[in-house]
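Everything below concerns the one structure shown next.
The complex appears here without one of its protein chains, the remainder shown in place.
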Amino acid sequence: MTPLNIDDPRNRPTGSTRERQFVLTLGCPDDTGIVARLATFIAGHGGLITEAAYFADPQNNWFFTRQAIRAESMDLSIEQLREAFLPVAQELGPRVQWQLSDTAVLKKVVLLVSREGHCLHDLLGRVAENDYPMEVVAVVGNHENLAYIAENHGVPFHLVPFPKDAVGKRRAFEELAEIVNGYEPDAIVLARFMQVLPPDFCEMWAGKVLNIHHSFLPSFMGARPYHQAHKRGVKLIGATCHYATPDLDDGPIIEQDVIRVTHKDSPEEMQRLGRDAEKRVLARGLRYHLEDRVLVYGNRTVVFD
Amino acid sequence: MTPLNIDDPRNRPTGSTRERQFVLTLGCPDDTGIVARLATFIAGHGGLITEAAYFADPQNNWFFTRQAIRAESMDLSIEQLREAFLPVAQELGPRVQWQLSDTAVLKKVVLLVSREGHCLHDLLGRVAENDYPMEVVAVVGNHENLAYIAENHGVPFHLVPFPKDAVGKRRAFEELAEIVNGYEPDAIVLARFMQVLPPDFCEMWAGKVLNIHHSFLPSFMGARPYHQAHKRGVKLIGATCHYATPDLDDGPIIEQDVIRVTHKDSPEEMQRLGRDAEKRVLARGLRYHLEDRVLVYGNRTVVFD
Amino acid sequence: MTPLNIDDPRNRPTGSTRERQFVLTLGCPDDTGIVARLATFIAGHGGLITEAAYFADPQNNWFFTRQAIRAESMDLSIEQLREAFLPVAQELGPRVQWQLSDTAVLKKVVLLVSREGHCLHDLLGRVAENDYPMEVVAVVGNHENLAYIAENHGVPFHLVPFPKDAVGKRRAFEELAEIVNGYEPDAIVLARFMQVLPPDFCEMWAGKVLNIHHSFLPSFMGARPYHQAHKRGVKLIGATCHYATPDLDDGPIIEQDVIRVTHKDSPEEMQRLGRDAEKRVLARGLRYHLEDRVLVYGNRTVVFD
Partner (left out) sequence: MTPLNIDDPRNRPTGSTRERQFVLTLGCPDDTGIVARLATFIAGHGGLITEAAYFADPQNNWFFTRQAIRAESMDLSIEQLREAFLPVAQELGPRVQWQLSDTAVLKKVVLLVSREGHCLHDLLGRVAENDYPMEVVAVVGNHENLAYIAENHGVPFHLVPFPKDAVGKRRAFEELAEIVNGYEPDAIVLARFMQVLPPDFCEMWAGKVLNIHHSFLPSFMGARPYHQAHKRGVKLIGATCHYATPDLDDGPIIEQDVIRVTHKDSPEEMQRLGRDAEKRVLARGLRYHLEDRVLVYGNRTVVFD
C-alpha cells in the first residue's frame, strides 16, 4: 500500500457530518490479550476510539477487529501510524493481516456496466448528493447507451465492445484490464455488467471486485434469475452483493436483501421490482467495502456494520 | 365434498370480530364475461360481496377468483348455494374447479411433529387465544416429548415411533395414515415433522399437506439447512411454507420470509433465530390455506391475501 | 376530463412488458349487484379483465373497485368507453365517483424541489431507464443547485426563489401556481420541497399533490423529524408518502416504510439512511397514484396494489 497524499485535492473528507477517522482492520489467530495490545498501542498515541468491533470465530479460532479512531486525537499522520504499528502487528504472528486507512482519502472506484443503467444512476446520484464515500474515476461499458449518464456526471466513459467469439472476447478483456489497472482503483464494481470475468482478472483484483447478482444467492445462480424465480413460484425475490471470484456467483457474500412478490408478478415485473433491491443491496454492500467494514475469510465475510 | 352440519357445536364462528362468510374459490380457462356471470349469480341471490379478487394468468390463460360473500345477505344455505351454483360452473367448461365454503365451519387440522415443539406451541397458543380459524383434532408425533403440549391444550396425542429400518418405517407410515385418515382433516401440517412422507400419502392428500421447511427455498433443500446457510455465509436465512409433494422440498410455495443474520451467528444460533421465521411463516401460510386463499396450479400458487 | 389524443407522440406505452389497459376506478355507496353491473357492462363490450380488486368498507358502507381491462379486447376507444359508461354510472346513484384511463397515455408530472436532490435523481433515473409510467414535464425549484439534474434529463427547470417575508412568499407561490397550472399535470410531487403549500393550491389540486415526509407519520410531524427521532431514541425511522392537504403532514397516507437504526446513528446519519426510505416510499406511492391504484375517502386511502 503506497503512502497517500492528504494534500491531493481529491482527498477531501466524505461529508461535513463525518469527522475524519483512521480505521484499523486486522485479522489474526485468536489469542488472549490481542485487544489489550491494540488498545494500549492506540491509547499510547492519544487515540480516541469512536467505534470498535471484534469478532472471534470459534470454528477457525480467528480474531477480527475494526477500530475507528478520531484522527485529530492522534499525534501521528496516517503514514507515521502505519510505521509505528508495524512492530505491534509483527508480535501478532506471521499470519496477521491488517490495514490502516484514512477516511479523508476518498476511495477510487471504477464501475463496469452493460445495458441496464439503474445501478449506475443510483451510485452516481449518491455521489452527486455528496452522500457516498467514493470518487468514481471511470465507467467502462460494453455498450454505448449508458455513456451519457457518466458524461452528465463528468466521469470518463470507456467503450469496450465484447464480441461473441472467444478471441474477440479475450482481447476485449485485455483492453478492459488495461483501462481498469490504469486507474489503480480501490474497488471495481460490476454494476450489472453481464460478462463473466476471466480468472486472472478476479485473482489480480481479489477482494476488490464487487458484483451485484439479481437473486438471493445461492438460489437462482447463473442466467435469468428472475425467470427462474418466476418458474419456481417463490414469494420473495432478492439481490446479493458479493466479491467476484473465478467461480461464478460463488464468491463471499457481503450483503443481501429481498422484496415480496406475488402470483401477479410476471418475470418482467419481477425484473422491474428487483431493480430496487439491486440498487439498495449494491449501495449498502459497496459502502461497507469503502468504509473498510468487510473482512474476508475463506468464502465468508465479517461485516462490521 | 359432503354437506356440512352447521348445528354441530364444533362449527362455531371463528371469532367475534369476523362476520360469517360464504367463500367461493374458482379456477377455469380465461374468457370474456366470467366475472359478469359469477357476480350476476351472486347478486341474484342477494349476495353482498365483502372481499373479492381475480387473477388471470397470461402464460396459461387461466382465470382464478376468490369471492367472500356476507352469509346473512344470501337467501340460501351453503348446501343450497352449492347446488344452485352447479349449472353456473358447468357453463364455464369441463376444466373448471371450484369450492364453496362457510367460515362458520371450523377447518379440522392434524399436526404432525417430531422433537422440536416451537411450531406446536405457537399454533396451539393461537387457537387457545381464539385467534385462529381451525380446530386441532389431533397431534401425531414420532417421539413422546411433545405429548404434554397437546395434552395441556386438550388435544389427543398419538405416538407413532419411526424405526430406522425400511419395513418398520413403512409400517409406521401405515399406522400414521390410518390415524390421519380417521380424522378426515381439512389440513395436515408437518410442524417440523422430520420424516419424508411416502408418495401415495402425498397424493391421497394432495393440496392439503402443508410443510414448513427451515430455509428460503430453493436454497438449501434437504437436511440441515442452517448448517448449509452458515457454510455459504449468507446474510439472510429464511423459512418456506409449501404443499408437500412426492418431490421433497419442491412443492408449490405458499409463503416465505427471511430474517437477517451476521457473521456472529453460529449454525446453532441461526437455528434459534430461524425458529421465529418458521413459526411466523407456517402460521401465515396455514391461515391462507384455512381461509381458502390459496389456489394451486402446477407448481405455483395464487394467494389472495 | 378532456379527451386524450393517442396519436400524440408523448403517449407511448409505458414499456414493452406491459400491455395496454383501460383502467376503471370507481367508488359509490355499497349495494348488492354492483360488481354484476360493472362486469356485465365490460363483458358486453368484449372486455377481458386482467386485474381487478374490490373493497367494501363496512364502517362507511362504501364500495371501491379498480378494474384493468385489456385494451385490445374492447370494441371501443377510451372516449367511446367513457361515454358508454355514463348511464351505468348514473344507475349507481348521485354519489358515484369514477374515472376511466388509458395506460397508453403517459401521466404528466411536475416535480417541486428545494436543495436536496436524492428524490429527483431517483425519479428521473427511473424515467430514463424507461421504468416508470410518467413524463416529467417540468421541475420547479426554489434554489438553483438542482437545475443541472433536470437539464441533464432534458426537463425544463423553473427557478422560483422563496423570500422569507410573507408578501414575497405569497408572490412566489402565485408564480409557482401559474407555472404548475400551465402544465395541466396529473400529479404534482413535492420531492423534498421544503415550503408549506397555501391552502388554495392544495384545494385546487386536491388528490394530485403528493408529498414525501421524512418520518413515519404520525410520528415526528413538522420540522427536523430525524432530530426528533434521534432525541426520542427510536429504533426504526421511516418515510411517508401522502396527499398534501391544507393541514400539514396530515393528508391521506398512500405508502410508508421504515429502516432500522441504532444508538450509533447520529441525526445526520439517520438523515443519510433515511434518504433511501424516502426514495423508495415516494417511488412506490407515486407509482400507485400514476397507475390509478389509489382511491381517497376522507383522510384514508384504498390502495389496490
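Labels for the chains are A, B and C, by order of writing; each one numbers its residues from 1.
Basically, a contact is a pair of C-beta atoms (placed from the backbone, for glycine too) under 8 Å apart; a residue touches a chain by one contact, two chains touch by 3 or more.
The model shown is predicted, which means the values in this text are computed figures rather than measured ones.
> For the chain that's not shown, point to the residue among C:A52, C:A71 or C:I253 touching it.
C:I253
> Using the touch rule from the top, list residues of chain B that touch the missing partner.
Per the touch rule, chain B residues meeting the hidden chain are 17-18, 51, 116-118, 121-122, 125-126, 128-129, 131, 149, 152, 264, 266, 268-269, 271-272, 275-276, 280, 283.
> On chain C, where is the contact patch with the chain that was removed from view?
55, 57-59, 216-220, 232-236, 238, 252-258, 262-264, 266, 299-303, 305
> Give me the chain A residues in contact with the hidden chain, please.
30, 32-33, 35-36, 38-40, 42-44, 46-56, 58, 73
Keep this in mind: only the chains that are shown with their structure count from here on.
> Need the most distant chain from chain A, centre defined as the mean of C-alpha atoms.
Between chain A and every other chain, the largest centroid distance is to B.
> What's the distance between the Cα centroids of chain A and chain B, rounded to whole Å?
43
> Quick one: chain B and chain C, Cα centre-to-centre, how many Å?
Roughly 37 Å, centre to centre.
> Spell out, as numbers or ranges, the residues of chain A touching 2 or more other chains.
Only 264, 266 qualify.
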